[in-house]
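Heads up, the thing below is written out as structure tokens.
In this view, the complex is presented without one of its protein chains, the others remaining in place.
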Amino acid sequence: MEKLKAAFADRRERSGFLLAAPAFLFLVALFIVPSFLLFIASFWQFDNATIVPTFTLSNYLEALSRRAVLYSTLTALKIGFWSGLISTVLSFPVAWYIAFKTRSNVLLYLVLLSWFSSYLVRIFAWRTILGTQGIINSALMSAGLIDKPLEFLIFSPLAVIVTLVHIFVPFTLLLLLSALRNVTPDHLDACRDLGGTRFDILRKVVFPIAYKGIIGSFLFTFILSAGDFITPQLLGGRSGMTVGFMISNEFRVSGNWPAGAAMAILLLIVFLAASALTTRLFRLLRLAPGVRYHPLQNPASASRR
Amino acid sequence: MLRIYVWGYLAFLAFPILIITLFAFHASPALTFPFEGVSLRWFADLWADPNFVSAFKNSVIVATVASILTSILGTMVALALIRLSPKPRAALSFISFAPIALPGLFIGASLLVLFDRLGIYRSLVTVILAHTLFCLPFFVEAVRSRVAYFDLDLELAARDLGATRWQAFRLVTLPLLLPTIIGGAILSFALSFDEIIITVFVVGEQSTLPFYILSLLRRTVTPLINAASVLAIIFTLLVLMLAGTVLWWQARREKSARIGEGVVG
Partner (left out) sequence: MKHTWTCEEIKATAIGKPTRRGLLKGGAAAMTGGFVAPFFSGPAQAESLGKMNLLAWEGFAFQEPLKDYLAAKGITLNISTIATQDDVQARLGGSTPTVIDVSSYNQGYSELYGRILNIMQPLDEARVPNYNEADIFPEFFHKPAWYWEGKLYGVVMGWGINTIVYDPAKVPEPKSYTDLLKAEYTGKIAFVDDPLANWPIFARLSGLGAKYPNVSKDELAKVFEAMAPYRDQSKTFAASIGDVTNLFGSGEIAVMFCGWSGLPTETIKQKVETRYVIPAEGGAVWSDAFFIPKTATNLDAAYAYIDGIISPEAQAKHAANTLSGTINKKAVALMDDATRNLFDYNNLADLFAKSPLPNIPPIKSDEFATFDDWTKAYADFKAGF
């Protein structure tokens, strides 16, 4: 058996490459190449309503010099941060419940059901709920708790964040759940046997094993929310202009692809920095394993008890 | 305590959807209370609108093809991930996750530039390609944790017993992974069916359902959009139930087949 295994190891690796090939080619053709093209396009010139492929840095200089770009990027980051944080925090206990307290997946399916309602229509449903004459304001007023509508509920960052949380919460749940499933009941028992408190379990067992999923679900919601431009436009009121809207405007309205591309590349850099920062922060808080040990470098072999 | 919280969480998710469904049956064109009676007029209007019917059909086509493509590519990636040695594995997992580490509009814009440079006209095909790109990372993420627990030794044992590589895959690997793959496929279908941020960049003259809804919003916002959404929910539920039934039926058949073999052996 051992000999056979060794013989297969080599072929296994080769079959791995073969299996990866189609997706790899697909991703190179539709992701790497286009991203590279976008990068190149960000140095082109937009002149007389046409795109001239000559090298210029003016797109970057202009994007960086416009206060509106900076401001709308900050708006986007703020919206993304809160949506990411709230979605992750809200979903964590539910993921915990599904992973450890109940054996059935019914709950998960119920949550995922919300996916099947249209994103655009949900934005308008939130208008009905949060509006000046909406459900919440009407309810509070008829209960006599307030005597004029709460203005901050709609056309504010709050409305945008609530809606985005509603849209992304199922995704965070799924990511958290798949991370928590790496924590086996044995891990928990072991910790308990060693006299660990509940908090210890969370901090010393669950976080170090599931940290990738936790960071992942935060970053994922953060990036998608910060890149969204339709929800802020429809619910954000005067603060509804995010950098995503400006980028899509350059592409779809002005036809100034180079300017849009430069802004997209800048945004990408901001996101990469934010991702690095989050991972860093987790390490600093000692919620993630340090560099010295990586127990789950290979989950497949680690799980083979 | 936790239970109450979970119910609250579900209520938060369900509430807007109940509102959407409620107003889909609203007799008046307003999306605000007071509720003025029940009517099916919006469904009738939708049904009579050839643009809705074709957009719906297009969305079904796009989501179906995209989810099939995603499942094939994604399953192969997941299987490759457990076979590769650490370095290529890290590279593969990076490149297959990267597309969703970027906002959708980045993908949309870069694909727009690509299609323009290659002279590819925007059509449902470009939408399908874009959606496959968008769904693939989700699929891989959803499937890989399950695949990670898959024991390659099982496949090895099958080979040891004289099965060809394909037989080992078909008789051992696939049945074990199928529920996960189907779960991932349904996820991809749902993602594609509702995608709009990337779609606006790559759509041609044939629109998809979300794009149709976006057009409706431009003149007037009426329960028509709610009715469209409710129909989409009903449709996807039917697809899900169908998939569930097939799965259950297959599981039963396999179980009885295995029992049958056991008796013979």
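Should a chain be cited, it is by its letter among A and B, assigned in written order, with residues numbered from 1 in that chain.
Heads up, the rule we're going with is that a residue touches a chain if its C-beta (ideal position, glycine included) is under 8 Å from a C-beta of that chain, and two chains touch if they have at least 3 such contacts.
Note that the coordinates shown come from a computational prediction; the quantities given were computed from them, not determined experimentally.
A.B. asks: Quick one: which shown chains sit in contact with the chain that's not drawn?
C.D. replies: A, B
A.B. asks: Which one touches the absent chain: B:G8, B:P29 or B:G244?
C.D. replies: Counting the whole complex, the residue in contact with the absent chain is B:P29.
A.B. asks: Name every residue on chain A in touch with the hidden partner chain.
C.D. replies: 46-50, 66-68, 71-72, 124, 127-128, 131-134, 151, 154-155, 233-234, 236-241, 246, 249, 251-256
A.B. asks: Using the document's contact rule, name the residues of chain B that touch the chain not shown here.
C.D. replies: 28-32, 50-51, 54, 115-117, 119-122, 204-207, 215-222
One rule holds for everything that comes next: only the chains that are shown with their structure count from here on.
A.B. asks: Mind listing the chain A positions that touch chain B in their complex?
C.D. replies: Residues of chain A touching chain B: 1, 4-5, 8, 12-13, 15-20, 22-24, 26-28, 30-35, 37-38, 41, 90-91, 93-94, 96-97, 101, 107, 110-122, 124-129, 131, 133-135, 138, 166, 169-170, 174-175, 178-179, 181-182, 216, 219-220, 223-224, 226-230, 244, 247-248, 251-252, 257, 260-261, 264, 267-268, 271, 275, 297-300, 303-304.
A.B. asks: Flag every residue of chain B that touches chain A in the complex, lowest number first.
C.D. replies: Interface residues on chain B, with respect to chain A: 2-3, 5-6, 9-10, 12-17, 19-20, 23, 31-33, 72-74, 76-77, 79-86, 88, 92, 95-96, 98-114, 117, 129-130, 132-133, 136, 141-142, 145, 148-152, 156, 159-160, 165, 187, 190-191, 193-194, 196-197, 200-201, 209-210, 213-214, 217, 221, 225-226, 228-229, 232-233, 236-237.
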